[in-house]
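Just one protein chain is left out here, and the rest sit where they should.
== chain A ==
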Amino acid sequence: MASLRDVKNKITSTKKTSQITKAMQMVSSSKLRRAETNAKAFGPYMDKIQEVVAAIATGTTDSGHPMLTSRPVKRTAYLVITADRGLAGAYNSNIIRAVSNAITERHSSKDEYVILAIGRMGRDFFVKRGSNVIGEVIGLPDQPTFSNIKEIARKAVGMFTDGTYDELYMYYNHFVSAISNEVTEKKVLPLTDIASELATTNASYEFEPSAEAILEVLLPQYAESLIFGALLDGKASEHSARMTAMKNATDNAADMISGLTLVYNRARQAAITQEITEIVGGASALE
């Protein structure tokens, strides 16, 4: 049986840990609230851009814009959105597992795919595995703004256009609710299913100067905002995952403390009983 002092030490350290996890839980829950507000602020922009893209895509059939046409796939890019830090339960490992499963399933050699990483956890994993990581952003703030990822979004779209790869998939955790999120795979480029995916609007527009010229501006902007939308979604999931993980840790610590307190009290009682027995024994030996 553990000595009284050992048990006491263990209780104190568990208590301290649970204070930290409790604080982290509260920090994450306030960050989650802000992340949800950010995602809401982004909503109108995305809705509007989708509406216009749909209007143009339905208005002009067969525009032949390179971003709308699929070509033979020689190389695929995976944009992996993870967190910079751990302590978020299975948040990062779920994404990484999904991506590496997809890679082993679809590709036989390392030349067939490239990785674009947002977030340190994903970056480190793929660098360590020797994958071809061609773009990365790490150390994003908890409430990212569009300018934080403008570079990588532009790069991701640009490399599709110049033929570095022929497909771009994006992996992120979709925020379902504060207690659940799910790994989502989304095909960003080429934008083949754009017209079918979006509700058609009956507004017919004049295009100034031409529909092609507008697509030239609009489609990259649309693809970049898809990426930003996924990042906001991922950030909200990250905070919620961390909040849940820290809540579980706090609860487990409470369980452990109550178990250890029981052990401690038993040991204390046993020590007292033993002491009394010794005194009584000593006294009776004197008689």
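List of remarks:
What we mean here is this: contacts are C-beta pairs under 8 Å (C-beta built on N, C-alpha and C of every residue); 3 or more make two chains touch, one makes a residue touch a chain; residues count from 1.
Following the convention adopted for this analysis, contacts and distances are computed from a predicted model.
One chain of this complex is left out of the view, and of "Cytochrome c-type biogenesis protein CcmE", "ATP synthase epsilon chain", "Iron complex transport system permease protein" or "Sugar ABC transporter ATP-binding protein", the protein name its UniProt record gives is "ATP synthase epsilon chain".
Which of A:L4, A:M26, A:V52 or A:M256 touches the hidden chain is settled by the complete complex: it is A:V52. When the missing chain is restored to the complex, the residue among A:L218, A:A236 or A:A267 that touches it is A:L218.
Against the chain not displayed here, chain A makes contact via residues 38, 41-42, 44-45, 48-49, 52, 55-56, 145-147, 150, 203-209, 213-214, 216-218, 221, 224-225, 228.
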